[in-house]
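Just one protein chain is left out here, and the rest sit where they should.
Chain lettering (A, B and C) follows the sequence in which the chains are written, and residue indices restart at 1 in each chain.
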Amino acid sequence: MENLFDLEEKNIDLAWCPGCGNFGILQALKRAFTELEIKSESLVVVSGIGQAAKTPQYFKTNMFNGLHGRALPVATAIKACNPELTVIAEGGDGDMYGEGGNHFLHAIRRNPNLTNIVHNNMVYGLTKGQASPTSQLGFKTPVQVNGVFLEPFNPLAVAIALNASFVARAFIGDLEQTIEIFKEAIKHKGYALVDIFQPCVSFNKLNTHSWFKEKTFYLKGHDPSDRLAAFEQSIQTEKLPLGIFYKHPGKKTFEEGIKAYEVDKTPIINRMLDREKLRKLIKAKR
Amino acid sequence: MENLFDLEEKNIDLAWCPGCGNFGILQALKRAFTELEIKSESLVVVSGIGQAAKTPQYFKTNMFNGLHGRALPVATAIKACNPELTVIAEGGDGDMYGEGGNHFLHAIRRNPNLTNIVHNNMVYGLTKGQASPTSQLGFKTPVQVNGVFLEPFNPLAVAIALNASFVARAFIGDLEQTIEIFKEAIKHKGYALVDIFQPCVSFNKLNTHSWFKEKTFYLKGHDPSDRLAAFEQSIQTEKLPLGIFYKHPGKKTFEEGIKAYEVDKTPIINRMLDREKLRKLIKAKR
Amino acid sequence: MVKSDNKKIYPDKGKQMISLVICGEAGRGIQTVEMLLTRIFKLGGLNVFATKEYMSRVRGGSNSTQIIISSKKVLAPLSRIDILVPLDKLALPHLKKRIGKNTIILGEKEKILPEGEILDVPFTKIAEEIGNPIFANIVAVGLIAAIFRINQQIPLEYTRKHFLAKGEKIVQGNMIAIKKGYELASDLRKIESIAQLSIPIPDPQQHIKEEIILNGAEAVSLGAISGGCHFISAYPMSPSTGVLTFLSQHAEEFNIIAEQAEDEISAINMALGAWYTGARGMVTTSGGGFALMQEGVSLAGMLEMPVVIHLAQRPGPATGLPTRTEQGDLELALYSGHGEFPRIIYTPGGIQDLFYLTQRAFNLADEYQIPVIILTDEYLMDSYYNTAEFNLSKIKIEKYISKTKKDYRRYQLAKNGISERGIPGWGEGLVLVDSDEHDEQGRITEDLELRTKMVDKRLKKFKEIKKGEISPELIGNQEYDTLIVGWGSTYHIIKEALESLKEDKVSFLHFKQVYPLPSKTEDYLKKAKKVIMVENNATSQFSKLLKLYTGIEVAHEVLKYNGLPFFVDELIAQLEKII
Partner (left out) sequence: MVKSDNKKIYPDKGKQMISLVICGEAGRGIQTVEMLLTRIFKLGGLNVFATKEYMSRVRGGSNSTQIIISSKKVLAPLSRIDILVPLDKLALPHLKKRIGKNTIILGEKEKILPEGEILDVPFTKIAEEIGNPIFANIVAVGLIAAIFRINQQIPLEYTRKHFLAKGEKIVQGNMIAIKKGYELASDLRKIESIAQLSIPIPDPQQHIKEEIILNGAEAVSLGAISGGCHFISAYPMSPSTGVLTFLSQHAEEFNIIAEQAEDEISAINMALGAWYTGARGMVTTSGGGFALMQEGVSLAGMLEMPVVIHLAQRPGPATGLPTRTEQGDLELALYSGHGEFPRIIYTPGGIQDLFYLTQRAFNLADEYQIPVIILTDEYLMDSYYNTAEFNLSKIKIEKYISKTKKDYRRYQLAKNGISERGIPGWGEGLVLVDSDEHDEQGRITEDLELRTKMVDKRLKKFKEIKKGEISPELIGNQEYDTLIVGWGSTYHIIKEALESLKEDKVSFLHFKQVYPLPSKTEDYLKKAKKVIMVENNATSQFSKLLKLYTGIEVAHEVLKYNGLPFFVDELIAQLEKII
């Protein structure tokens, strides 16, 4: 299948280190979009700041590359104002779970119909190697000189605790499966989290490609509608399951909850002010 | 037992509505401190802004009544700089789970030895009745005119997902049990969450005293060391369990993780700069 | 504080007006009394102005509402109290300093333990006779309406309408209460001080009846709707919440998405997301919330994304006094956000300004692709009065969005700095916006020559903005020696004071736009021998702005920062000393 998301400009200088997992994620995303026959013009990728957040710079898409940590509120509003767009909120583990932690919680509660892709390299890449919320115990960095001793943030368990509508984990070491998970997430109606393991070759010498490879396995025979089972899988630490943990397809989306869309599905941006109603409302203040 | 936490000033005008659950919480706290023989002088209550956050204004204690949503980072730092103090971080559901949501996540990860008391009235009291993160589905307010349709925030489930070291829920309708839970939480070494149901008589006509009374029951035969069971209990919605859901007593506290306290337990505020070491460090820059 | 025995200083004889104050604890009916009385007076053909001062609590404490009833419009608070209706024991101590020897106190002796003389009216007893003590306040409403000779039908009808939803029994009780009030009045009017109270109803009264009556929060909200607002995201914070509430209540009707955000950071980022799609978004907040939005404001600057920010000030720093007023966040608004980028700051002076400037803010934000801040305060938000109906034929929603072509570049280096703004999904192009320094396409760049060009592009917009500036309004003589300067909510207060001062050589210059500082400012200031600044803050922030852009030093600063607005009579006294 032709990939419609490659940039026309050739020789674009990607600002990632050779061997970085982000290259794979970029490729997986472009393929997923292509296979789902999404059009660049109706795709919006919102990202924060970090190595992961640079991803939409490198393919054909509408892009809102905003502030560190703030992709989710932006993405939520974009989807609400124009539900005809396909909306992705993308960033790193620091971006989404550190600076953006509060939005993560409340975006899940809102359940906008968008896909939240988190490149989880268990480190702050762009700022050169400090611990991220998902850094593992004992991980040493120039700041965490004696090793991380804070409980690693468990995004899947938290998402399940918040009854998120779709919760998955991928590992970019397996491109094909990652593409499948992306496609499921994008197709899913409602908020979909894909936390994706991405080796950072420059700053994470603990959680390397082979570490992930050894640690992970795909969920088998797991029923993603079973919240308890999903939670149980999510808190495993010996081995880390991959795949779709939890799915809650019937859940009302944020857009569905907006009164203005109850009857009329036209994006609100295409609606005109009803001056007659306004006149009446003003007159009512007599 | 004499209550040592009553203010000397009599006729203090408490800014709460008659019948508000906060009066009970105030009383329960004073009793718990008294029974634990804590001294006012070594107690610090850090709070945010809201009706709940006014609590430390009304009893004898050191107080840091800071910004809306920001009690936890302040409390964490206070405990770290002077571990000899007993530290409480107190506020409302909006304070701790709304504005302060990110700190809630990361304070749990840090596991400072403090008690986090959240008055959960499922509404924004001080700002006159908007939905809070814990507001129930369908709850109507002047802002949520068609009723809340966002998934209510489940603080217990999230805390358990984050492997918090102590997670409990109380209902101020039962003063004696609440005091017991407070005491357990304060005695617990590590971060302890007490989410406490508190009827707001002015703005929450849905979750009233009798609603809470009917909906709640005490956990029985529950093993608080069982994380999965705790999670299962925490996601109940038909009936809402009270008591200690989860406990993880061996967990390293934030203070224990600080290198400066590894050998020497003197609060860092009482230590002097070692000028000789400093001189050496500077010389090493030659 | 100016007591009512200082009547001489205000108003001048031409104006007939009464200052009525009701005081009681929160949550005990004071708001109903105020609501009913203001509407009844207005329907009765009198001008009304109402403002309140209240504590940051839901029940208890001491709050008061001042209602000014007048034949000519008076749109500003008075320290002086002509009639005081205390509803509980705390009321008289609370207002002690404002009670003078001419203040008539109407109340129940038993309930209020008065320190001075009071006219004892047994509201509760009468209410109990009707069947329920809750009618007590309505008896008072009837009594007061009667004192001012409002046709009894007016309160009867309005009260019926108001309580309709509560059932026939309540309605009937209230109607009887009103009648009892009128009965009481015929007795009381025998007392001389009461007999003197009447205010002639201006002619043609029709005019006032057809005016609208609304508070600042409602005016901002209606302005937003008229400006084509599609989206509001906010985190509740006094005194800014009214706008969120109003828009939420009319969201469905006007195709608005009104979302309560988890925090203010989310709110501003959502609003920027909304504008990106072509929707018109706003936020409403107060100082602390706006402080949290600073990075978002800077983002708007970098993305060249329009956004409308309603910033309702209250006294700071930090939590400060949540339900009081101040003009202390001017500098924060002026310099908000890191880095350098243009913005507009409007400072409306009253209900009309609030409406038209908010409406305009949406157009200008869109046209210049910048943040526009509407700087108000608690006093403006919570005060209301009758005013001319807004003229919708005067307003237009100006659209500035372009359909994109394939080679669309969001940040094309346009001569005046303003590139075409496309939106995703409309046209063949892609719309890229980037918080990093970016190239014309919108992609991250480290080309440092381009950086300079992009900075210049953004700053060039200042020139364009100047074209649409709103000049300050000069009130009084065109020839003046002394110029009083004010901005924002002090408009009507200073205007009243000026009129009363009757100084031929003193005029008043009011700024509805403080930034960019309008070009004529310097000329106005230069003409004055003496400039007097009146501001609701402690460091005279606007004087600093004037100094900065005109070099002119203010001679006197009249400042108030205790959390209350200026009172006209108090201000007159202060001005008299220095003029």
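Everything that follows uses one rule, which is that a contact is a pair of C-beta atoms (placed from the backbone, for glycine too) under 8 Å apart; a residue touches a chain by one contact, two chains touch by 3 or more.
What you are looking at is a predicted structure, and each value in this text was computed from that prediction instead of being measured.
The hidden chain makes contact, of the residues B:Met63, B:Val145, B:Leu206 or B:Leu240, with B:Met63. When the omitted chain is restored, the residue from B:Leu85, B:Val145 or B:Leu219 that touches it is B:Leu85.
Considering the whole complex, the residue from A:Pro73, A:Pro112 or A:Pro133 that touches the absent chain is A:Pro133. Of the candidate positions C:Thr124, C:Gln152, C:Gln172 or C:Thr539, contact with the hidden chain is made by C:Thr539. Within the complete assembly, residues 55-56, 61, 265, 287-288, 290-292, 294-295, 297-299, 301-303, 315-322, 324, 326, 328-329, 331-332, 334-341, 434-437, 446, 448-449, 451-452, 455-456, 459, 537-539, 541, 544, 547-548, 551, 553, 561-564 of chain C touch the chain that is not shown. Listed here are the chain A residues that touch the chain not shown: 13, 15-18, 49, 51, 66-69, 98-99, 101, 124-128, 130-131, 133, 142-146, 202-203.
Touch with the hidden chain on the side of chain B covers residues 15, 40-42, 44, 46, 49, 54, 57, 60-67, 70, 73-78, 80-82, 84-85, 102-103, 105-106, 258-260, 262, 267-269, 271, 273-275, 277-279, 281-283, 285-286.
Criterion: only the chains that are shown with their structure count from here on.
Relative to chain A, the most remote chain by averaged C-alpha coordinates is C. If each chain is reduced to the centroid of its CA atoms, chain A and chain C end up 42 Å from each other.
Here the CA centre of chain A is 31 Å from the CA centre of chain B. Within chain B, the positions touching two or more other chains are listed as 98-99, 101, 133, 146.
The set of chain C residues that touch two or more partner chains comprises 251-252, 262-263.
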